[in-house]
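A single protein chain has been omitted from the complex, and every remaining protein chain is retained in its original position.
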Amino acid sequence: MKGRGTKGVAFQYATALFLILVLNFFLPRMMPGDPFLILSADSENEVISVLTEEQRQYFISYYGLDRPIYEQFAGYIFSVARGDLGESIYYKVPVWEAIWTRLPWTALIVLGATLMSTVAGVLLGLYSARHRDGPADKILMAGLISFAEIPSFLLGLVILLAFSVKLKAFPLAGAITPFAHYSHPLDAIWDIGYHASLPMITLSLTQLTGIFLLTRNTLVTVMTRDYIRTARAKGIGERLVWNRHALRNALLPVVTRVGFMIGMLMGGAVLVENVFSYPGVGSLLRSSVIARDYPLIQGIMLVMAFSILTANYLVEIVYERLDPRTSSGEAA
Amino acid sequence: MVEAVCGACCQEKEDSFKAPQRAAMMPDLRAIKADWNFIMKNGDGWRDHLAVALNSIQDSIGRFSPSGKMGISGLLLIVFIAIFAPFVTFYEPSAISGMSLEPPGPEHILGTDELGMDIWSQICYGARMSLLIGLAVAMISGLGGGFLGLMAGYMGGNWDRALLRTIDITMALPSFPLLIVIAAFLNPSILNVMLVLVFLSWAKPARVVRSQALAMKKQQYIISARLHGAGPVYIIRRHIMPEALPLIFVSILNISSYAIVAESGLAFLGLGDPTSKSWGMMLHYATSFRSIYFTPYWQWWLMPPLIALIFLLLCLAFIGRDMERIVDPRLRSRGGQ
Partner (left out) sequence: MSLLEIRGLFIDYYSDRDAFRAVDDLNLTLERGEVIGLAGESGSGKTTLGLAIMGLLPDNVRSSGSILFQGEDLVAMQDSDKDRIRWRHIAMVFQNSLEVLNPVIRMVDQVSEPMIEHLGLGKEQARARCVRLFEQVGLDSVWLDAYPHQLSGGMRQRALLAMALSCDPDILILDEVTSALDAFTKKEISDLLCRLQKTADCSMILISHDITFLSAVSTRMAVLYAGRIMELGATSEIINYPMHPYTRGLINSTPGIFLYRDLWGIPGEAPSGQVRGCPFFGRCTQRVDLCSRQPPRLLPVRVPASAEGMTVGSSERDVACHLGGVVTLLRASGLNYSYRLSDGKLLDAVKDVSLDLREGEVMAVVGQTGSGKSTLAHMLAGVMGSDVGEIFFDGKKMNGDRYGSGYGGIQIVFQDPASSTSSRLSVLDAVKEPLDINGLHSPRERIELVASALSSVGLPTTDEFLRRHCGELSGGQRQRVAIARALIMRPKLLIADEITASLDVSSAANILRMLKGLQNCRGFAMIYITHDLMIALKASDRIAVMDGGRIIETGNSHYVMLYPRQEATKRLVGARIHKSSGGNCI
C-alpha cells in the first residue's frame, strides 16, 4: 500500500476497469459456434428461451457483428459510457432498468452487512484485545474462526434451514411480505428489516471474523508499541490510552479491510440472495443465467465490477488521507 | 578464562594481518568452485528441494495442533472416499437406481434425488470433482505464481515492476462477477472453470513470494554469499527456495479452498458443468427443486452435499491455519525476537 501514489492507485483501477470492458466486449465474440442458435432449455425451469429470429437480429445489431472489430469496440465503449447497456432479452426492458429496480435490495443487504460486521467486529475485537487470553477472548477466537471458513452461500443454506425451515422464525423468501398493506411507515421498515435480516446476518457473519481478528491482532500489536507506553506515562488513564491512542492506529487497517470487504460481500450477495430468494441483483443474475440473457449478464457484471472497483479505490484514497504517514504532505 | 581472552586479543592482530592478504590473492576462486561443486553434486535439484519440502512438511505435522490433526484426518478421509469411490458405493452416480426422492433406507443409504439417483454415490464421486479442481488450480497458480514472484523479486528491475503492476491489477479485479460472466459465456466445462480460476488466483502467491524474495535478497548472508561468488541459481536454491516453499504451500491450501468454493458457487448458480456430478451441482439441483423447503426432501437431498462441502472446507482451513502458524512463527509473536 505504501510507496504508491494516488496516481498509481488510480492507474491500477482504471486498468482493471478497462480490462473488464475488454473482456466484456470480446467474450460474446469468443463464444464457440453461433451462440444465438442455442435452443436452450433448463429442464427443471419453465423458463425456456428459444431465440426467435427477431431476437437473433437484435443480438447481431446490438453486438454490431456486421461491423469491423475496432468500430464495434469503440461503439461498445461509447454506449457503456452513456449508460446504455443494451436490452434484456428475457425481460424486454433496457438492462440498466432491470438492474436498477433490483439494485436497492442488494445495496441494502451489502451495506447493512458491512455496517454490522464492522461495528460488531471492531467492538468484539476491542473487547477481546482488552481481555487477551481470558476465557471470553478464547471463546470468541474459537467460535468466530469457524464461521470465517464457511463460504457465504453454504452458511446461508445452514441458516435458512435452521431458522426458516426448521424454526420457521424467518421468511423463506422475498424482501417484503407479498401484497402487504402497511398502515404505518414503521411497519414497512420493520417488514423490510425482517426479510433482510437473515441474508444480512449471513453476509456479515462471513466478514465478521476478518474484522474481529484484524482489530484484535492489530490492537495487540499496537499495544506493544512505544507510543502506547508514552501515552500511559502521561497518566491520562487506561480508557483514553485504548480509545484515543490504540484504537485510532488499529482502525487504519480495518478501513482498508472494509473496502475490500464490500467487494467480497458483493460477490457473496450474488449467491446469498439466491439462497434466500432475495430479489436483488444476485437473483437477477441467476435468472438471466438460466434464461441465457447475455446482455443482462454482462450488464450486471459490469455494474458489480464497477461498484467494487469504485469502493476499493475510494477506500485506498480514504486510507491515504487517514494515515498521515502516506498522505501527500510528507515532503518535509 | 582471563588467559583465553588475552590469547584472543593478541592473536587477533596476526589474523587481521593475514586475512586481507589472502583475500586479495585468491579472488573468490574457491567460492566459485564450491558453488560449482554444490551444483554438480546436487545435479537433480528438484529432488533436493522435494526432500527439503517433505522434511519441512514432516516436521510441521509433528507441530500441528489438535484441530490441525483433525483437519488432516478429515482430508485424508475425503481423499480416500474420492479415490475408492467405486468400492464404497453400490451404484453409478448417474444411474437411475431407485424411485424418485426415496428417503434414506437400506437400499439407498442416503436416499435418492429427484431422478432416482443414489445420493451417497453422488457424494463420493463428487468428492473427486472438488478435490480435482481444488488441487489442480492450487498447484498451477501456487507454483506458477510463486515461481513468477520469486523470479521477479530476485531479479528486480523492469520485470519486477511489470509483474508488480500485473499483480496489482489482477488483485483489483472483482473475481466473482468476472468468474460468473466468463463461465456464462464459455462452455461450462471443468477445464474452462479451472483456467479462469487460475487466472484469478495466481497473483496472491506471486505477491507473497515476491516480497519474501525481495526481503531476503537484502539479508546479509545472501549478500555475503553473493560476494563469495554464488550465482543466482545457487542463492535461489540454497537460501530463498527453502524459505519460500512453505509460503507457497500455505498459498496452495488457501487457493484450493478458494477454488472449491468458487466451483460450487458457480455450480450453485447453474453455471457448472452439467455433465459433472459435483457437490455444487447437487446443491443447484436441490435448491432449484420447487418448494423443496416445504417438503422433507431437503433433509437427505440438500443436507449431504452441504455438510460435505462445509466439512471439506473446514478441514482445509484447519490445516491451512496451522501451516501458517508453523511456517511463520512471526505471525504468532511478532517482534518477539
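In order of appearance the chains are A and B, and numbering begins at 1 in each one.
Note that in this section a residue touches a chain if its C-beta (ideal position, glycine included) is under 8 Å from a C-beta of that chain, and two chains touch if they have at least 3 such contacts.
In this text the structure is predicted, and so the values were computed from the model without any measurement.
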{"item": "Of A:G83, A:P135, A:P185 or A:P324, the residue in touch with the unshown chain", "value": "A:P324"}
{"item": "Contact with the hidden chain (one of A:R67, A:H131, A:K166 or A:R229)", "value": "A:R229"}
{"item": "Footprint left on chain A by the chain that the document does not show", "value": "225-227, 229-238, 240, 244-245, 248-249, 252, 322-325, 329-330, 332"}
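Simple rule for what comes next: only the chains that are shown with their structure count from here on.
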{"item": "Approximate Å spacing (C-alpha centroids) for the pair chain A, chain B", "value": "26"}
{"item": "Chain B residues within the chain A interface of the complex", "value": "114, 165, 168-169, 172-178, 180-182, 184-187, 257, 261, 264-265, 268-271, 283, 285, 287-290, 293, 298, 302-303, 306, 309-310, 313-314, 316-317, 321, 334-335"}
{"item": "Chain A residues touching chain B - in the complex, by the definition given at the top", "value": "12-13, 15-16, 19-20, 23-24, 27-28, 30-32, 35, 42, 44-45, 145-146, 148-151, 153-154, 157-158, 160-161, 164-165, 172, 221, 224, 263, 266-268, 270-271, 274-275, 285-286, 289-290, 294, 297-298, 300-301, 304-305, 308-309, 312"}
